[in-house]
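Shown here: the complex without one of its protein chains, the others still in place.
So, subunit A:
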Amino acid sequence: MTKPLVSILDGNTFVVSDNRGDIDPSPTFPTGLFSFDTRFLSKWELTVDGNRLNVLSVDDLQYFESQFFLVPGEPTHYVDAKLSIIRHRTVGGSFVEELTVLNHEDQPVEVTVRLNVESDFADLFEIKDVREKVGGTTVVVEEDRLRLYYQRETFRREAIVTSTAPAEFDRHGVTFALRIGAHQQWQTRLRVETLVEGAGGRDIRLSIQRHQSRSPEELREDLDAWLARAPKLSSDSEPLTETYQRSLIDLAALRYAPLTAGPPLPAAGLPWFMTMFGRDSLITCLQSLPFTPELAGPTLRFLALAQGVTLDDFREREPGKILHEVRYGESTAFEEQPHSPYYGSADSTPLFVILLDEYERWTGDTELVKALEHEARAALNWIDRYGDLMGNGYVWFERRNLRNGLENQCWKDSWDGISYSDGRLPAFPRATCELQGYAYDAKMRGARLARLFWQDPVYAERLEREAAELKRRFNRDFWVEDGEYYALALDTEGGQVDALSSNIGHLLWSGIVDDDRAGKVAEHLLGPRLFSGWGVRTLAEGEGRYNPIGYHVGTVWPFDNSLIAWGLRRYGFRHEAGQIAEAMIAAGRYFGGRLPEAFAGYDRALTKYPVQYPTACSPQAWSTGTPMLLIRTLLGLDPHGEHLVVDPALPVGMGRMELLDIPGRWGLIDAFGRGRAEHSRTPPGLME
């Protein structure tokens, strides 16, 4: 039986173990100590007198700290309660485990405590598909430490294990031969340092930035300050308060500092995506702007710094393009994987302009908007020049990296993510509908920036004209007459890839939907084929490839739903937006307030609770941002000039909601909302 996994993390250093605190090599899920996409420990197994331990309880103290209470003996055997063992671990740059053995007897006891230690130095990309390593691993036993290092040409990664109490190190681990007095205890502090070798044999992170291992105390202070800066939510809805608190903490946990930038940025998700993803980071920043605006500026700066300037087929790089993914592991270092960085997404570039504008609207930071003028123009230019592969005014994608590039360079990036209603897959290139929405929004927002901050009204007018043309064309070409919704994509022949999908909700957010069609779109989104009761499915029931547990073809994605709710609100569908928010908040209850990356698309009446997608990442940045965007949507928060407009529309039964100290260009503002039960002018079910 698989034991539940326990994770702690600090930036892109994280530890995943079983609930005893042990790490055993697993090919299916990345257990181990990871840093910079490399597994530094693949085995970390504690025994007492040769026996594995049995867990009494696990305390998840903080995102960077956990504690395991253990006793000797497997569960099937007699549990010997004469000894107990506490493993208290933290991760903050390095991994520290404080091991305490308590003797409960009234006489001394002699025990042998041992940790088996191994490292396979696997690249995160090798975990599911274990291959023979090209380089070699060497184990060096020194008097006071165990060093394991991996070397391939000049590439070197090293794990160094030390102990504060006297220890006997050998090639496979460390042993403590103990004699513990009656009712006494013994303790040691084990530390595992991870070394990513750079200049002069020192850690690459040390020689180029202020990277330092942070102590648990510093991490605790940092978390307290982060929470203190965020707006305070008080609400009659306990699940809402719970998921908001959880989200704030998880978002703090997911912050990481890439090599080049100082302030932290949101990484995409534990365990597979603890790195910078253009799309995920941009959307997370959009969701969290009213709550934690400090993430957006550094994210924009970092993405601008890495913006493409030249062409590269392997990395799918083009001038003006915003990156998709950065990695730091061996396969990236040896250019076997393209993530140095990889640019295979067609949406991150328009999303970059969208965030830049939304960021200014909230913060009033005109300096950044001016500083990034050329990057924003290059991004807008990319839309027309490189994004428009067919030269017909739409954004398309087709990979040029045939070795390991992504086929679908939109958020539904699994191979079968884009299909016709009958299940066929279209040829390439493909122009998915939400990309056109983002392009439209980017042009409209770019026009605002050009007029107000770049002193270029001519450019502003041009962008607005192009946006209007795009909207007209889009409503002509993408609208599926029979079904009365927008096609998922266009194919190369100009034909409609006619599956009914959640993507149409993004169109509302972008504003590309003609007003007289928005009602139909809302109806579909909340209709039985798309709405499961827990949220909007990625693909409608009845479509050829619909599968309630298919990654992008039937599951419900919280982040997707948050953008849909925002879009519904934009077109005045307050009730429908509230319905989605309510479903998400209710679903969150089943995950302790932590919305996963995705859950199954089964009908709510069928399962009674939302079924988590088997290998979903958690925490996942844009799922973490979801409750925040939903709160923004419910309270109807929107900056207008120097003011914040509050226009609440809360569903029935949600009661009172107060959000205090919302930061922005106005200083700090409070917002209140209340869902009354009757005597309302608004449609049934919706109160304000």
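A few remarks follow.
Keep in mind that, in the parts below, a residue touches a chain if its C-beta (ideal position, glycine included) is under 8 Å from a C-beta of that chain, and two chains touch if they have at least 3 such contacts; residues count from 1.
Heads up, the rule we're going with is that contacts and distances are computed from a predicted model.
Within the choices "Extracellular solute-binding protein, family 5", "Sugar ABC transporter permease", "SCP2 domain-containing protein" or "PQQ-dependent dehydrogenase, methanol/ethanol family", the name that UniProt assigns to the complex's undisplayed chain is "SCP2 domain-containing protein".
Per the touch definition above, the residue from A:L389, A:L452 or A:I549 contacting the chain not shown is A:L389.
From the options A:E398, A:E464 or A:D603, the residue with contact to the chain not on display is A:E398.
When the omitted chain is restored, the residue from A:P216, A:P341 or A:G505 that touches it is A:P341.
Interface note for the absent chain: among A:S237, A:T332, A:S348 or A:S562, the touching residue is A:T332. Panel shows subunit A; residues 153-156, 197-200, 204, 207-209, 259-261, 305-306, 309-315, 317-318, 328-329, 332-335, 340-341, 371, 373-375, 378, 386, 389-391, 396, 398, 400, 428-429 of it touch the chain omitted from the view.
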